[in-house]
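Removed: one protein chain of the complex. Kept in place: all other protein chains.
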Amino acid sequence: AEELIMSSWLPPKHPIVVNAFEPWAKEVEKVTDGRVTVRIMGKPLGSPPAHFDMARDGIADITYGLHSFTEDDRFQRARLGQFSFLGDDAIANSKAYWKIYGGELDAAGEHEGTHLLGLFMHGPGLLHNNVRKIEKPEDMQGLKIRVPGGYVGDLVSALGATPLFMSSTEVYEKLSRGVIDGVAFTYEAMTAFNLVDYIKYSMTVPGGIYNTTWFFVINEDKWNSLSEEDRAAIDAISGEAFAERVGQAWNDADIAAKKKIGDKVDFYQASPAVVSALRGVASKLEQSWSDSLGDGYDGAAALAEFRGMTGVEVK
Amino acid sequence: MPDDPAPDMIPGRTPHRQALWYRLLAGVAALLIVMLIGVTCIDVIGRYAFNRPFGGAYELTQILLAALVFVALPLTSADGGHVEVDLALHLLPSRVQRLLGRLAGIISAMVLGYFTWRLVVIGLDQLHESTRSASLGLPMAPLAFLAAASCAVSAVSMILRREES
């Protein structure tokens, strides 16, 4: 059998490792009648930001990671899935992302050197903090918020807060010591990083304040070395089917986290005033992203189509 | 005091050199340490005294640290400061000892030469993609080229040192 090596940097017990990548790996063996197997390494073969290049360069065969970790302009069109108000259901988000970014926005062109196995997003991103409930836009002033980079950073800073960058494993240290006041994270990350005791208020808006986009790729040469039959079999359980699988894993993780947190944190919907302030900033950022894509790509239309698919209305 | 052996250095090797290039690099390294300390202090004091954290502290620390390590690498190599073990060698005739020493120097130089090449590849890649740091937007390619130059100088000094001894 041909053994594919997959490098995984999330903790081995992370919900999407256990409920999406591992089952997918088993399924690969099944649908190829054992001709292709996937071995997930117990320890990553490089840092999380290196994981795209690791698949491209063949250090590992298969990797996954966040587009925003890569510190250059390679994944410009990938930002489609990182804006506000995109959708509350990780399955619908991931399917729309796979269809639109993978389709008319030519994701394959931005992932040169690899073959796409999946493109996905998680559930809605929230804004957590331990200082005050954000009732009006001015309440954002002066808060120090950890952001994953990119769009959320611009958003938070346009609203008057200070965005700070650090690795997600640093968040616990910094939040518990008051170095930061809050963090842009999902429900799931609150429990995964033990933050519940250090967060008081979590604000959400319909469709999420932000989202992160992920790639799941295999080295192109390795991919082409597989038989046509095996490639077809693997493709059939990847792409949209994987979007469904991983979306389900994110949704389940969010539900489990919400249950575990209970009423220890005050979850609240943003007030109309805050939502409209967010919209004002968001639409400017969306427009400048759309303008930056150049000829042949219509970012604004892609966003509209995305929201059509996930059922989010933006007035 | 300056002649004392360095606490974290490995025994029996030459003390720090006095050559101009060495003192120059050492001065840059000292400056980088001061800057590393400064970044942390500005960040910590800023956030308590003035509620103004230094947003770029995390990233600047990363970049200064990498610069420090690569600026210091030729110094360590020239000092013979890499951890090595010469216990079993005492049992061998001195001609064999010298041969092994030279061989070890060549292997080290080859490793450092290989590092140089790979770092140039990374630097060119970053130049091509115009890779920039996430929050401060600093270009990363110069750092890779600095690292490459550092490994190249270290490789040369590993070979020269063996010739001397």
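Labels A and B are assigned to the chains in the order they are written; within every chain, residues are numbered from 1.
One rule holds in what follows: contacts are C-beta pairs under 8 Å (C-beta built on N, C-alpha and C of every residue); 3 or more make two chains touch, one makes a residue touch a chain.
Criterion: contacts and distances are computed from a predicted model.
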Subject >> Options "Xanthine dehydrogenase, molybdenum binding subunit apoprotein", "Tryptophan synthase beta chain", "TRAP transporter large permease protein" or "CoA transferase subunit A": UniProt name of the undisplayed chain >> reply: "TRAP transporter large permease protein"
Original post:
Looking at B:Ile107, B:Leu136 or B:Leu160, which residue reaches the missing chain?
Top reply: B:Ile107
**OP:** Write down which of A:Ser47, A:Gln269 or A:Gln287 is the residue touching the left-out chain.
**Re:** A:Ser47
**OP:** Please give every residue of subunit A in contact with the chain that is not shown.
**Re:** 5, 11-12, 41-43, 45-47, 50, 53-54, 57-59, 166-167, 169-170, 172-174, 176-179
Original post:
If you put the missing chain back, which residues of subunit B would it touch?
Top reply: 1-2, 4-13, 16, 26, 29-30, 32-33, 36-37, 39-41, 43-44, 48, 58, 61-73, 75-76, 79, 81-89, 100-101, 103-104, 107-108, 111-112, 114-115, 117-119, 121-122, 144, 147, 151
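Definition applied: only the chains that are shown with their structure count from here on.
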Original post:
Where on subunit B is subunit A touching in the complex?
Top reply: 47, 51, 53, 55, 58-59, 126, 129-135, 140
Subject >> subunit B-touching residues of subunit A, taken from the complex the two chains share >> reply: 71-74, 142, 144, 149-150, 153, 162-166, 170, 179
